Each structure stands twice: as structure tokens, then as C-alpha cells.
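Here's a structure for you.
Of the protein chains in this complex, all but one are displayed in their positions.
Letters A and B mark the chains as written, and numbering starts fresh at 1 in each.
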Amino acid sequence: MAKARVKVPKSVKKGEVFQVKTLISHKMETGLRKNKKTGKKIPRKIINNFVCTYDGKEVFSSDWHPAVSANPYLAFYVKATKSGPMNFKWTDDDGKVTDKSVNISVSG
Amino acid sequence: MADKLKPHTYKRREVLALAGTGVVVVVAGIGLFPGAASADAAAVAKAIKKRIGDKPMKSGRITLELPEIAENGNTVPIGFEIDSPMTDNDYVKAVHIFAEKNPNPDVATFRFTPGNGKAKVSTRMRLIKSQNIIAVAEMSDGSVYMTKKAVKVTIGGCGG
Partner (left out) sequence: MRKSIQGIGALAALAVAFSAFAGTAFAGKDKMNFGKYQVGELRTGYTFSTPETRAIQDDDFENPAFLWVDVGEALWNKKEGKAGKSCASCHKNASASMRGVGARYPVFNKKLGKLQNLEQRINQERVEKMQAKPLKYESKELLGLTMFVRNQSKDMPINVSIDGPAAPFFEKGKKFYFQRRGQLDMACANCHVDNPGGMIRANLLSQGQSNGFPLYRLKWQKPGSLHRRFRGCNKQVRAKPYSYGADEYVNLELYVAWRGQGLPVETPAVRM
């Protein structure tokens, strides 16, 4: 079942700077909330790192803190070099990794 | 931009003062970060220092986009763009975002490479109350820029 969404243009020209939009479902539990019934703190559980790789290189990354909203949305830009996969990796506090890959089709 | 023509260098003391210029505190209890104390100016200064050390911070080069009024502190859109050619010799290395009155002032760090073509990002953050947002940009030549902007947070205390 889809958990993460990524949007890139269908095709881009070499040298073009294009927008990459990403969205992933995650509660981003801050660690500061209390369970209303038990009064106990709900342990922190967030995605703390995001990495985007393109053309074999890490092109963009981000560290997140509990202040990043639930269901994190992130948009950034990448310059088209050549056709190939673009990989996305979201890492959870507990080490769980969500992976997603899209193909970048570069013309010219 | 006038800012760009005449760079102003912030000293640590000024940052502290800056961080202290609070917007009116909205009286509201919200479930976002309950029970947690807000970060004070010193905590913001400490958080910035942790990221960039003692480097002087200049003004300019950062365009920070925030709503004037955020309906709900859970999801406040934030966007920024750094004025940079983003070439191999001259690019933005990282941008750090801080929220001065959140229980933990750190929001996020974004690391760029020349492969980004432009240093522009949009995302969404949580704000416990009305406050200043601070953006700090580290350039490949070691220089550091800083800007801040106030956001008013209207809190839905009603409407389950």
C-alpha cells in the first residue's frame, strides 16, 4: 500500500532545474504528548532523516525534528543531468527505512 | 534588495536580543506540545551555535515565506529560497530553520549540493504559538546568513 508519494515532471531537458515534491504518511509523534487516558507520555517517534539520490550521488538531504508536521511534505529542486533513477529514503527513529524510486527521463 | 547591498553582521548578543523580540504571546492551551516549556532566547542561540559554531551571521540572501496568520499550528507552511548561483564553487551547503518559542527550537536542516540547481524548499512545520522563525544559511565559502520572520498562530480551541 502506498505510503509515500513522489512527484517529478514526466520528462525534462538536460540542464533544466525541476521541482521534486514528496509526501509520506507518518504521525511524527513529538514525544511531548500524553495519553489522555493513562496520563503517560507517548514516546517520540518521528522520521528524522530524508535523503535523495540522483545520478548515483546524494543530491539533497534533510534532518527533521519533532516540529516537522505530521505527514511530512517536502518540495525541493534538482538539476537534470541524465536519465536514470532518483531514489528517496526516509529513516524513522527506530531505524525503519521507507524507500521509493522514480525514473527521471532527460532529453537533449 | 537593500539588504544585499549593505550586509549587516549580527553579533551573538544581537541574536539573543533578536530572539527575544517576541510577538504577543497568544493565550492558549493546545495539544501540540502540552506541558512543555517554550524555548527561550538562550536556547535558540545555543541551537544556532550547535549548527554553525561562532561564525558571524550576515543579513540578506534569504527569502523566507510564511503565512502572516496560521489557522492551526499543526501545519504551518514554510518556504525559503537562498540567492546563490549553485555552481561547484559557489553554492548553499545547508539551511537550518529554528522556531524560537517551540519547546525545542530546532525545526529542520536542509543540505544542498550544486546538483540542486537552486536552493529552494517548501515544507510544513508545527508551531506551538505566535513566534519568530529564524532561517540560517551556510554557504560553501564558509559565510553564514540569517533572517527571521514573525508568524501569528490562531489556535482552534474549539470544534473537536
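Keep in mind that, in the parts below, contacts are C-beta pairs under 8 Å (C-beta built on N, C-alpha and C of every residue); 3 or more make two chains touch, one makes a residue touch a chain.
These numbers come from a predicted model, not from an experiment.
When the full complex is taken into account, the listed residue touching the unshown chain is A:27, out of A:13, A:27, A:82 or A:96. Interface residues of subunit B with the unshown chain, by the touch rule above, are 28, 67, 69-72, 74-77, 154-160.
In the full complex, subunit A touches the hidden chain at residues 1-3, 5, 7, 21, 23-25, 27, 69-71, 73.
As a working rule, only the chains that are shown with their structure count from here on.
Note: centroid distance subunit A to subunit B, computed from Cα atoms, is 20 Å.
Interface of subunit B with subunit A (complex): residues 31-36, 74-76, 86, 99, 102-104, 106-127.
Every residue of subunit A that touches subunit B in the complex is listed here, in rising order: 17, 30, 32-34, 54-55, 57-70, 72-79, 81.
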